[in-house]
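Report on one structure; see the data block that follows.
For this view, one protein chain was removed and the others were kept in their places.
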Amino acid sequence: MKLHEYQAKELFSRYGLPIPEGWLAKTPEKAMEHVGRRGFPIAIKAQVHAGGRGKSGGILLASNMEDAYKAVYSIHGMRLRTPQTVGEGPTVNKLLLEKGVDIDREFYLSIVPDSSTGSLLIIASAEGGMDIEEVAATHPEKILQVQVDPVMGLQEYQKRRVAYALGLTGELFASFATLLAGLYQAVLENDLLLAEINPLALTVDGDFFLIDAKAKVDSNALFRQRKIAAQYDSSEEDPLELEAQRHGLNYIRLHGNIGTIVNGAGLAMASMDIIQQAGAEPANFLDVGGGANEDMIEHGFQILLSDPHVKAILINIFGGILRCDILATGVVNAARKTGLQLPVVVRMEGTNAEQGRKILAESGLDLITATDLNDAATKIQELCLT
Amino acid sequence: MKLHEYQAKELFSRYGLPIPEGWLAKTPEKAMEHVGRRGFPIAIKAQVHAGGRGKSGGILLASNMEDAYKAVYSIHGMRLRTPQTVGEGPTVNKLLLEKGVDIDREFYLSIVPDSSTGSLLIIASAEGGMDIEEVAATHPEKILQVQVDPVMGLQEYQKRRVAYALGLTGELFASFATLLAGLYQAVLENDLLLAEINPLALTVDGDFFLIDAKAKVDSNALFRQRKIAAQYDSSEEDPLELEAQRHGLNYIRLHGNIGTIVNGAGLAMASMDIIQQAGAEPANFLDVGGGANEDMIEHGFQILLSDPHVKAILINIFGGILRCDILATGVVNAARKTGLQLPVVVRMEGTNAEQGRKILAESGLDLITATDLNDAATKIQELCLT
Amino acid sequence: MSIFVNQDTRLLVQGITGKEGQFHTLQCLEYGTRVVAGVTPGKAGQEVAGISVFHTVHDAVQETGANASMIFVPPPFAADAILEAADAGVDLIICITEGIPIHDMLRVRRALQGSSSRLIGPNCPGIITPGVCKIGIMPAHIHRPGSIGVISRSGTLTYELVDQLTKAGLGQSTCIGIGGDPVNGTGFIDCLAAFAKDEQTTGIVMLGEIGGTAEEAAAVFIQEKVDKPVVGFIAGLTAPPGRQMGHAGAIISGSRGSATAKIAALEKSGVHVYQELGQLGAFCAKTFAT
Partner (left out) sequence: MSIFVNQDTRLLVQGITGKEGQFHTLQCLEYGTRVVAGVTPGKAGQEVAGISVFHTVHDAVQETGANASMIFVPPPFAADAILEAADAGVDLIICITEGIPIHDMLRVRRALQGSSSRLIGPNCPGIITPGVCKIGIMPAHIHRPGSIGVISRSGTLTYELVDQLTKAGLGQSTCIGIGGDPVNGTGFIDCLAAFAKDEQTTGIVMLGEIGGTAEEAAAVFIQEKVDKPVVGFIAGLTAPPGRQMGHAGAIISGSRGSATAKIAALEKSGVHVYQELGQLGAFCAKTFAT
């Protein structure tokens, strides 16, 4: 779960990290009120989940009232399309206004749990700013990676390593070390999958400020991160994906017309591959997971049926922890409630598959049964041709 | 550094551990005031560093005013001699008065950093009370030892292991788990070498109370435990040992008459062995340590000279990190300041030994030089015979 | 022979009194697995299908000599359950639980370094040596004893493959689901090394998927250390690129982790990569026959 910039900054500031004075506004009028009261220079920043906002007009700096007015009204309500967004991009309906600071140097600093090294990885560079990915690609030696043992935690020598690599000594070392320790603590205590500050600015007065900040929280940890879970902003999400989330389903909407219901991410991806190999396009990725119950199956089915693009459905289940009888009951209930009109190819194997097939057969519903994966692919192909 | 019972309880209570209501009194009059105000039953407990106080009359329970009066006046001012004290035992000048609780069961619980397993060792037994050492000797299976990884910290499953082994389930499990976690945290954050609760009482109402509590702090960690260092009660210490401590010297007073100044604990112990093998008795153990400076040597020398039992001194230095020239200068200064009258055998080898010998030779002092350890032993023997 | 499990495996089940725990304990028992104990804190003295339940893993191990554990404990408590099993000296720990926070698993993986316990999973279907021992949630009937070793990151994809293998006349020596989480215990390389040494195993099938770089590392290992034929499949060739994790992810992984990169790495190491899932079993039969 991604946090907005203003949420991430609020979170980090609770760990003593220095953020510029800022004010959130939900309307252009409120934004202009803040501008009028706070003076210049002031930054106007779109609060949407879109990397690369700066280059795409989502962040503007104003040094007088006229510029500020233009900036506020151009950003608020815009659809922000950046290299990292999908489709037309999200609509901006929240602005963060921030007092400008007098920047001397810009650093890059992030912490991520890194599975390949089994560490909490600190990534830092003296070449902060918008083009850090390019620095990583062209000058990897300018990027320091420090692996923190997740059990030992951040050590003093690691703070020194990062600070000295960034050229920070003396008093700057001390304030940077405190900042880094705070960021590390924030990552740990909030189950962050990403904490990124770019740029971390050093002002001409020798003060650090988080100019931009990103944070992403482990969705698997929301059971113990209630406060963060409550900050979830669903306004940018696809309504069907939201509906799926509510029922614990892993659903991603795509652009094709063959809906899929599969258990297991690997088999779901492979099923999409099969649909494409059959000459059609998958309408979605939908992994009902291992612990699915009747309700979840039923809701997954309903979500597919409410996508107008879906012309046919492939159900591909290989039962392990998810028993086929449970799946079958869910499908039957959903088909009855929705008055199913679409062709549905069902392929079912594994735990309690016999019982599952029996439930489907006795339901009186008009379902197309596939004997194996090859057969299912053939039947999908036939549906596409008709 | 040992804490008194009332200090240990105050420390543990900051971690949420439940202690009985109690009041400290430095005079019998104050103690009786508390008794008058608080009612019965009340426990009167000597606050001295002496294990086994209970059996030796240092803890009495009173259920009426007359008993309380007798108890307070018998304990206050007494010298408490127990199997674990040396000599006549310390004088009691502080009393802890504690409200009695209605005990159902008594447990033993302690945590120590254990070098042999490299863990923080939890020791627990359902057979709490005064005779835990006997339980350990005769029924080791009644004592549970759980090794906590010092880096991972106390895990939930370890709380369960201890609690279930003590027969604590349901609500008792929950409150015990909290107590154990608090005790562990206290050990970590205060650099404790020992945290011991014996007995840990469970009342008939299902509440836990720390009836007796011991804590010992790592002296090497006092640099970061300033608050605890300030609680140091030196009233029970030997004045010469205190003086040595003030100068960073590791000094223990013994009963013989040959004083020793040695660098390194191993060589110091071996030097004591040599004195005994030569037919004399060492007056002390004095390790001036590796980082000794002139001042420390001088003070060590002065401490030996102020012990009236000391009839001769053996200085045995093998210089490594402690350079012999530094030692020699310290000895010369101290001898001059004190107007040295006693015979001193000096044996000096190692780093800068030549310079050291030269300083001694040129000092004009009347020192007995030994060429090696055998020679030193012989010269000590000669002194003893004369 | 087989790897990691055999007829001497004595299984305990952590979370045995839960719904899934009970169901799959029964399934394992029916298959012939020697289930000797269950653990659910606070429920010592109960029984599940005749199996005694203990408060702690230490008690269970001491009383029953269990040397393997299957974990069905819910995500908030699963990391602790793994640590408990390792501390009690259980040799093989199979964690079925899905959805354990990544910070928990980083700590668990670090704690298990240097331990004598092997962790499989979490978020995995388990391990089975057909005809001998099943520990996990895989449907038993699709397996047949034989000489093919199977390693997979994905549960149901494994069932699909195994079903096809069996139907194609290829039995399995051992099938291992290593789990789909980014931080897990036993990886491709550990399994490849064990299969390479296992006399019963004559061929290996490896099912990978997009994300991470475990398949790339496995490819290097295969080239250097595995003499037996290996068939590979990577799921997610047509999946849209994953949602961006900010810059940090890109800085660490660069262009690695895509299906194309993984397929290229495996092919370069001599792995027989085949991407038609419907005919994968038939392809294996052909490949391992030569």
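Some notes on this structure:
Read from first to last, the chains carry the letters A, B and C; within each, the first residue is number 1.
Going forward, contacts are C-beta pairs under 8 Å (C-beta built on N, C-alpha and C of every residue); 3 or more make two chains touch, one makes a residue touch a chain.
Keep in mind the model is a prediction, meaning the values are calculated, not measured.
Of the candidate positions B:L193, B:A229, B:L242 or B:L365, contact with the unshown chain belongs to B:L193. Looking at B:I103, B:L172 or B:A221, the residue that reaches the missing chain in the full complex is B:A221. Here the missing chain is touched by one residue of B:S110, B:Q155, B:Q302 or B:T329, and it is B:S110.
Across the interface with the omitted chain, subunit B contributes residues 51, 84, 108, 110, 112-116, 118-121, 123, 132-133, 136-137, 143, 145, 149-151, 188, 191, 193-194, 196, 198, 214, 216, 218, 220-221, 223-224, 252, 254, 262-267, 269-270, 272-274, 276-277, 282, 285, 289-291, 317-321, 323, 349-351, 353, 372-374, 377. The set of subunit C residues touching the chain not shown comprises 113-114. Residues of subunit A in contact with the chain left out of this view: 149, 152, 155-158, 160-161, 164, 169-170, 173.
The rule we apply is simple: only the chains that are shown with their structure count from here on.
Here the two chains linked by the largest count of contacting C-beta pairs are A-C. Chain centres were defined as the mean of their Cα atoms; on that basis the chain farthest from subunit A turns out to be B. Note on chain placement: the centre of subunit B and the centre of subunit C lie 53 Å apart, centres being C-alpha means. Each chain gets one centre point, the mean of its Cα atoms, and the points for subunit A and subunit C are 28 Å apart.
One simple way to say how far apart two chains are is to compare their mean CA positions; for subunit A and subunit B this gives 57 Å. Among all residues of subunit C, those that touch two or more other chains are 107, 111. Among all residues of subunit A, those that touch two or more other chains are 151.
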